[in-house]
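To start, the structure under review is shown below, and the notes come after it.
Here the complex is missing a single protein chain, while all its other protein chains stay put.
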Amino acid sequence: MKYIILLFLTCLSLCLSQALLAQTASSDPPAEAALVPSEPPAPPSNVRVSDLANDDGHGIRVTWDLSPDDGAGRSSVISYDIYRTLNPNDPDSLWKKVGTVVLGVRTYADRGEREPGSGSYLPKHTNLYYRVYAVGAGVRSAVATAGPAQATDDWFNTMKVPELIFCLVFLVLTVRFINMAKKGIDLYVRPLAGIEAIDEAIGRATEMGKPILYVLGIGTAGDIATIASFTVLGRVARKVAEYQTSMIVPCCDPVVMTIAQETVKTGYADAGRPDAYKEDSVYYVTSQQFPFVAAVNGTILREKPATNIYLGYFAAESLLLAETGVLAGSIQIAGTDQVSQLPFFVVACDYTLLGEELYAASAYLGREPLLLGTLKAQDYLKAIVLVCMVALLALRMITGADVISKPFDAPWW
Amino acid sequence: MKQQIPLVLVFVFGVLLAIQYFVPSEPSQRFYEVALDGLTVIGIFAMVLGIWSQIHVGYNKIKRRAEDWQYSVVTLVSMFGMAFCGLSFMGGLNGPIFRQLYNNIFIPIQAAIFSLLAFYIASASYRAFRARSAVSTVLLVAALLLMLRVIPTGPLADPINQIGSWMLMVPNMAAKRAILIGVGLGSVATALKIVLGIERSYLGKD
Partner (left out) sequence: MTFHDKLLALDRRWVFLVLAIFVILPILPFVKFSVPVTPVKEVREIYDFIEGLKPGDYILLSLDYDPGSMAELHPVAYAMLEQCYAKKLKVITLTLSATGAQMVEEIVRDVADSCKIYHGFKPERGIDYVYLGYKPYPGIIILGMGMNFRIPFPQDYYGTTLDSIPMMRGIKNYDNVKAVINLSAGNVSDMWVADGNARYGVKLALAMTGVMAADYYPYYQSKQVFGIIGGMKGAAEYEKLCKNPGSATDAMKAQVFAHVVIIIFIIIGNLAYFLGRRKTAQTQESE
């Protein structure tokens, strides 16, 4: 029976993935409205074309000087129409309209598709010619032509220099602190009450003969909070196995469930009690927020766990879970990087890990040089960010220049 | 080997995707598209495991007649019932039966669970907002002012609104940004730890 169900589910998922990946054929370009020229505005001048920067090689930048009738002169310009072709000698009907911009705008980025079959395909490494018309009420100006220009690939996005510098600095700091930690230099991490309380809470569960409930939140396995929570889960599972008590791990995401099963299983194996691991103790409930809350709250009220641990990504369900835990008389330890949920946890739980304290949990628990090194690097980078922020703010106040957003808004060369 | 292959995969894809972020060229974009497709496919296959887990846990409870096994019957019947009613020969997702179940059972149940939040907030506020110390008094006053924003207070409405907006935009923002910067750096640090194989909790190892 179970193989039939598995087969059915596999077929279902194959169909779904097929539907998701299906690419569609291109369509015909939309028809253009015919324009009847009369009393045309003056055309734009000095039209230039160049490869569009920081793109995948299918874009051209068109720039021009405004028509004398744009906001001045007869003020008859409403918009600009941009046309493209491969051959400058093509008749008007073969020029393809690629865009329209409103009056006052001097530039247009013609971003085309990559697929040759697509209606808006823009070929790479091919000479392209452009025309720009100033458009009035039912009329358009004489033509202004420019070209050729070729679209080419860019191999570095010059808008992303600050991010690159940031990553490199972080990498250097991390390597340095990891080396320091490996040499045995003591790297201090302040005590985290929430993590220290875990052992005590597991002990309480053992004495009471009741299970421990561990909730990883409603995030996916890609959320950093969930990943941090796996580390603590591994430690809790090992302790639970050592103390010979039981644990319940309801999951809101199937990938999270799979990882959580592995983590708990490894925890039991590390404690030398792989036989005590029950597969049904880590299970999937639903991916939906409130049905998940209903299921977990039901479990809390039925099983009355001695300890509830909520570590991971939480949204509106935080208080719903934590208040039910209070009702069941459980000791509660919570932690999330979702700032708006922290007050709810602080109010209803005995211990709360705030924001990045959750990320620090793995280093705090393991005390391994590698983890401590990255934690220290993180602290130093935070100090560097703070100093930069204060310095840039002071510079902006003194000079009045926009030194803060400019590095992020414009290409570096 | 079971540990090495995932570590190598994570390292290779982590580094490639990090490079891809800085490279806008066509091959880089195509690689990114393939990676996104792969993620979707993995997610859907994982869903199969999830559904299987749900069936397995429920079925075992019913078989063992475990405590409150009746809930598992309700869960499994609801799960298969909704899926069956959504099949195309039953009218699909827009069919009358699925719509009736969705509008008259699913929606009210979901809304009821969310509405519990109002009651829990009330009881938690009653317990927590006590002027025990200077700091908790500040918290109490801030909470009262923000709640008063919603209530029509006549001539006081404008100043209360202004104070409330100021609290949201200045002290609240300052604290949030501090935590956000920490969380942001922590995220980068964790991502780096995963790519470099320092953090292995996702493999079931801490």
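Just so it is clear, A and B label the chains in written order, and each chain counts residues from 1 on its own.
Assume a residue touches a chain if its C-beta (ideal position, glycine included) is under 8 Å from a C-beta of that chain, and two chains touch if they have at least 3 such contacts.
Since the structure is predicted, the reported quantities are computational estimates derived from the model, not experimental observations.
S.K.: Taking the complete complex into account, tell me which visible chains touch the one left out.
M.R.: A, B
S.K.: Would you mind spotting which of B:V12, B:I107 or B:L156 touches the chain that isn't drawn?
M.R.: Touches the omitted chain: B:I107.
S.K.: I'm checking contacts with the chain that's been left out. Which of A:L94, A:A142, A:L301 or A:A315 qualifies?
M.R.: That would be A:A315, which touches the missing chain.
S.K.: If you put the missing chain back, which residues of subunit A would it touch?
M.R.: Counting over the whole complex, subunit A touches the hidden chain at residues 19-20, 22-30, 111, 113, 119-120, 218-220, 222-223, 287-290, 313, 315-316, 327, 338-340.
S.K.: Please output the residues of subunit B touching the missing chain, sorted low to high.
M.R.: Those residues of subunit B that touch the unshown chain are 29, 32-33, 36-37, 39-40, 43-44, 47, 93-94, 98-99, 102, 106-107, 110-111, 113-115, 117-119, 121-123, 125-127, 129-132, 140, 143-144, 147-152, 157, 161, 165, 168-169, 172-173, 176-177, 180.
By definition in this document, only the chains that are shown with their structure count from here on.
S.K.: Using Cα averages as centroids, what's the distance between subunit A and subunit B in whole Å?
M.R.: So the centre of subunit A lies 14 Å away from the centre of subunit B.
S.K.: Report the residues of subunit B in contact with subunit A in the complex, numbered from low to high.
M.R.: 18, 21-29, 37, 40-57, 60, 67-68, 71, 109-110, 113-114, 116-117, 120-121, 123-124, 127-128, 175-176, 179-183, 185-194, 198-199, 201-206
S.K.: Which residues of subunit A touch subunit B in the complex?
M.R.: These residues of subunit A touch subunit B: 2, 5-6, 9-10, 12-13, 16-17, 20-21, 54-58, 114, 124, 153-157, 160, 163-164, 166-167, 170-171, 174, 178, 221, 224, 227-228, 230-231, 233-235, 251, 253-255, 257-259, 262-263, 265-266, 279-280, 283-288, 290-291, 293-294, 298, 302, 316, 319-320, 323, 337, 339, 344, 347-348, 354-356, 359-360, 362, 365-366, 370-371, 374-375, 377-378, 381-382, 385.
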